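Here the complex is missing one protein chain, while the rest keep their positions.
Showing chain A:
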């Protein structure tokens, strides 16, 4: 499994891996928002966490369609499915998800504080939003894997995946943003929505890969 992780990370950071595409897209979304909203600094600071979350959510959907499709096209997926008597396919899916998160989504989390400054957010707000992104974005990758597995045989599956999984990641968005607000807006609590977010990530880390593995197993032809 370590071998698979190392390979995926290598592929992710090498040319054509698309690790940087997500960050650039994230930057583009966040940089345009102040122009659209106008120079109201207080308003920007207030909606900052939500904008950061929407940007990160959309950017992390970008590379998902290639998660299994690239392996299917070059035949690797068949071999990965065949070796399921040594370890379960679920484990292989989890490994691929983790590698995808490290190469494609972790850079977004790292870039988030910088982009928070563009939105005139307070240091506490930036810290809380980055923390919620760190905890919440794996959930998007895990459930995204299920979508990617369903659409693995479709040549233009990218949009379909986004449409399929967006309803499923709405709870993640809601709790992520409300926890971020909880850290800055006084009467709102931080911990309850944050714990819900953590629970969601753990829940989807189980459900997503199991669904993806089932779908891949029966999609091979």
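For the reader, a short list of remarks on this structure follows.
By definition in this document, contacts are C-beta pairs under 8 Å (C-beta built on N, C-alpha and C of every residue); 3 or more make two chains touch, one makes a residue touch a chain; residues count from 1.
By definition in this document, contacts and distances are computed from a predicted model.
One chain of the assembly is not displayed; among "Heme ABC exporter ATP-binding protein CcmA", "Sugar ABC transporter permease", "Acyl carrier protein" or "Rod shape-determining protein MreD", its UniProt protein name is "Heme ABC exporter ATP-binding protein CcmA".
Of the listed residues A:27, A:43 or A:81, the one in contact with the hidden chain in the full complex is A:81. Chain A meets the missing chain through residues 2-4, 6-7, 10-11, 14-17, 73-76, 78-86, 218, 220-221.
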